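One protein chain omitted, others in place.
Chain nomenclature is as follows: A, B and C, assigned in order of appearance, with residue numbering initiated at 1 for each chain independently.
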Amino acid sequence: MAEPTKARNPEREAFYAEIGEHSLSPLWEVLHDLVPKSPRTPVLPTLWHYEDVRPFLMRAGSLITAKEAERRVLVLRNPGLGGREAITQTLYAGLQLILPGEIAPAHRHTQSALRFVIEGQGAYTAVNGERTLMNPGDFIITPSWTWHDHGNDSDKPMVWLDGLDVPLVAMLDTGFAETYNAEKQLPSRPEGDALARYGSGLLPVDYKPETKTSPVFNYPYARTREALESLSGAQEIDPWHGIKLRYVSPATGDWAMPTMATFMQLLPKGFSTQPYRSTDAMIYVAVEGEGETRIGDTVFSWKPRDVFVVPGWTTHSHHPAGEAVLFSFSDRPIHDKLDLWREERIKH
Amino acid sequence: MAEPTKARNPEREAFYAEIGEHSLSPLWEVLHDLVPKSPRTPVLPTLWHYEDVRPFLMRAGSLITAKEAERRVLVLRNPGLGGREAITQTLYAGLQLILPGEIAPAHRHTQSALRFVIEGQGAYTAVNGERTLMNPGDFIITPSWTWHDHGNDSDKPMVWLDGLDVPLVAMLDTGFAETYNAEKQLPSRPEGDALARYGSGLLPVDYKPETKTSPVFNYPYARTREALESLSGAQEIDPWHGIKLRYVSPATGDWAMPTMATFMQLLPKGFSTQPYRSTDAMIYVAVEGEGETRIGDTVFSWKPRDVFVVPGWTTHSHHPAGEAVLFSFSDRPIHDKLDLWREERIKH
Amino acid sequence: MAEPTKARNPEREAFYAEIGEHSLSPLWEVLHDLVPKSPRTPVLPTLWHYEDVRPFLMRAGSLITAKEAERRVLVLRNPGLGGREAITQTLYAGLQLILPGEIAPAHRHTQSALRFVIEGQGAYTAVNGERTLMNPGDFIITPSWTWHDHGNDSDKPMVWLDGLDVPLVAMLDTGFAETYNAEKQLPSRPEGDALARYGSGLLPVDYKPETKTSPVFNYPYARTREALESLSGAQEIDPWHGIKLRYVSPATGDWAMPTMATFMQLLPKGFSTQPYRSTDAMIYVAVEGEGETRIGDTVFSWKPRDVFVVPGWTTHSHHPAGEAVLFSFSDRPIHDKLDLWREERIKH
Partner (left out) sequence: MAEPTKARNPEREAFYAEIGEHSLSPLWEVLHDLVPKSPRTPVLPTLWHYEDVRPFLMRAGSLITAKEAERRVLVLRNPGLGGREAITQTLYAGLQLILPGEIAPAHRHTQSALRFVIEGQGAYTAVNGERTLMNPGDFIITPSWTWHDHGNDSDKPMVWLDGLDVPLVAMLDTGFAETYNAEKQLPSRPEGDALARYGSGLLPVDYKPETKTSPVFNYPYARTREALESLSGAQEIDPWHGIKLRYVSPATGDWAMPTMATFMQLLPKGFSTQPYRSTDAMIYVAVEGEGETRIGDTVFSWKPRDVFVVPGWTTHSHHPAGEAVLFSFSDRPIHDKLDLWREERIKH
């Protein structure tokens, strides 16, 4: 909208002061800030090199136990968000460390969480009585209001990226949480049960989804990688995305989680994406390969395990050095469900 | 969750300072603020008596023209939100005045808006080429990204409540806006077209909804009131709601707008509601009758045209003096779509 | 598909006879009948002039009581269907007469029924404890498995068209029925309750549809006609449909009934529709005006209250003498839900 300057004069100023005491304010002084011509996000492009963060994580491991911390996580704070514990406006991300023998005790909360495995293997996540072993590249869900705990039975440190909708839930005032009556849940179903039951192209005959979260809670990287490999030879490559798949719930075909979209993307060797932007800010994790991503005027170089943020409505493109695989997540389901999502594919 | 105090010591403090420079922070120091046991909303119960606000509105009418202001609105600021232009965490509300002969020029934006008519009649809202006349109690929608303008062809001031999802759209970084190339749209369809076409129990044979907003954009109070009247004699009265209806899109049966729920509620004479709370904060407008609403420890007395806020997850009950009618709106569709809505019906 | 003649020889014939005794048969002898290039419906264009049928109806009224008959209906048998009680392959239609003082006793069945009022006024249909008065042009639903009875408290005969999915339900082997324990239901809700509760642009706050049938069960002609009138001046007229609306459930925006589509259509004065066909066979009832309909090589002249059938996938066009209004129904929802519906708009 046009942004004429409104005359300010003593009479108006006095009026503003007077009504301010009645919890009133003049819209016309702020209209164009409230209703901008296009998004003006405070989120900044930010990159965390895993090789820089890992030593801090290990030091955290010696400074506090998982038990004392409840969750030993270094939050990835977006520097544009003024000290909020947030990586984008609506999402939170952090790197969680569990040392051998440690347990992150059972609790539940309305915030949805994803775990993307960065380093180590052999730790488990248990959700509602079923454990799943965690391997690098696995995408694991601990759905809203489900009991979950983690433990590391291996002999190596285990690190994963946590992604949660904490800032969103805070804004909506919908946060509830409870502590479990024990450190960890006793398994009530064998490992692999959910994937067999819901993730094999079939569903139990009388199953009806009761929530908007996928009943499958581990999407193993082995399977995802195999799918990408199958597609890498065949399909026309999307100029803006390469080969990009979104994780879905087998019960609905919708996003795997109601508040967060998750993606895995293969960029073939010698391929760069064309410039693209969408309203949702994206958090990327490099899984395989190295490369650069240009975000507006910023250029980030990344290697496996690095994490970086592309702010909403910001033009970006990926330029891998060879074949690369990127995991990413955003709050796109919210934009979609509220009719607010937009994208732009920029053509040279 | 349990909230043990974590030991702070110099070593930890030094570590926090060091990682802070790398956009990292320790989750364990803030975990229980981020993941509260139950919602801790900053929103405060607030009441605006129309008789108090109206003189300010009229003074605003002499201080600035509708044209200069673009929208001459006094924002209803929730005092708990630290000066944000917001009535709840996600919603904005204001009282808009259009004087006889004035025009609020055409524009469009991705923010959805509702207009609830408070005073006057004969002004119009035009949406995508169709005008509708506005009468007290009418619920009118100017949907996301539709051209809309308002004008007052009557000889009296016209006041309505604006409700928009401005804070939500800001948080999602999805705000886009455009100014129309003229002050007002030329009508391309006769008045009443949308209501006839979509709101009579039928839909055009080949119609498919393209957005999540109702194709009907005026829900006249005459029709709503008649429905309430029909139901007032008959049904068992819901102890927590009286007779409460929600506005819906005839194209889907879903909420009339994707981001805002709207309701009209009749409280029969001699009836008080039982205590109730839900996660969504509600903005009420008294339409008919007088009464009191208890919100936690606060008691508000209201008369027609008064506006008040019930914060999310806050127990409240209504105690009308005689038959009363209340309009209300909230961000419940967002809670619903994200699996985050909860309610509690409290039984004595 | 190509339809070559297959050689028949004694060896093959012997084989066919032999396997026939084992409930086997050779597909290749009948493949092109089973899988035709395009639909070959046995349904014939058929017209019933009400002035011809009415005397038979009145004679039926003297031959048998409503009570003895349970439902005193003359079935409209499509002559192409070999004596089946069916007006199209999946649908049944008949004209029902209730004389003053008579009752068609309460029962329920899984077959869905529509009633389109032809003559008389003041009779009622009661559905699940709510009565609705019937006036010419009203479209009334007695949903699957709901108790319903009819009675004529007026002093004139009452006639309506029944449309049911009887042949479909027979083919699916899903027919269940029960007799009520009394001749008629006692009203448990006031007349107009359903229309107020569900058909005014609102729904009860906690309402969730439990079936696929509209919760509104009377769509009064007065309201439908007013909508058509509003639209007749304004919109571009669809060359193939004129102004054609479909009845919908306010709870979903979907068809009012799961098995039958219902439509009301205004053809302005001087307007003829262009040739059109769709896979669903249509049953038309002329409501206002006179005209002709060309169906393939057949031309039917119709007046108010006449009923005629357009077979599926048969090109037809309407040529009213002046303004005309046509009600119609078909099994299109089934085609839609099974991905089998097709239409063709023929351009000169």
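The definition used in the following text is that contacts are C-beta pairs under 8 Å (C-beta built on N, C-alpha and C of every residue); 3 or more make two chains touch, one makes a residue touch a chain.
Since the structure is predicted, the reported quantities are computational estimates derived from the model, not experimental observations.
A.B. asks: In the intact complex, which of the depicted chains does the undisplayed chain touch?
C.D. replies: Checking the complete complex, the chain left out touches A, C.
A.B. asks: So which of A:251, A:309 or A:340 would be touching the chain we can't see?
C.D. replies: The one listed residue touching the chain not shown is A:251.
A.B. asks: May I ask which residue of C:70, C:155 or C:183 touches the chain that does not appear here?
C.D. replies: C:70
A.B. asks: Quickly run down the residues of subunit A that touch the omitted chain.
C.D. replies: Missing-chain contacts on subunit A: residues 189-190, 192-193, 195-197, 199-206, 209, 216, 219, 223-224, 226-227, 230-231, 233-235, 238, 241, 244-253, 263-264.
A.B. asks: By the contact criterion defined above, which parts of subunit C meet the unshown chain? Give residue numbers in ascending order.
C.D. replies: These residues of subunit C touch the chain that is not shown: 1-2, 4, 6-7, 11-12, 15, 18-19, 22-28, 30-31, 34-41, 43, 46, 48, 52-53, 56, 59-60, 63-64, 68-79, 85, 89-90, 92, 94, 107, 109-111, 144, 166, 168-179, 211-213, 258-259, 279, 281, 311-313, 331, 333-335, 337-342.
Criterion: only the chains that are shown with their structure count from here on.
A.B. asks: Using the mean of all protein Cα atoms as the middle point, what chain has its own Cα mean nearest that point?
C.D. replies: Ranked by how close its C-alpha centre lies to the overall one, first comes B.
A.B. asks: Just the number, please: Cα centre separation of subunit A and subunit B in whole Å.
C.D. replies: 30
A.B. asks: Quick one: subunit B and subunit C, Cα centre-to-centre, how many Å?
C.D. replies: Using C-alpha averages as centres, the distance is 43 Å.
A.B. asks: Could you pull out the residues of subunit A that touch at least 2 other chains?
C.D. replies: Residues of subunit A touching two or more partner chains: there are none.
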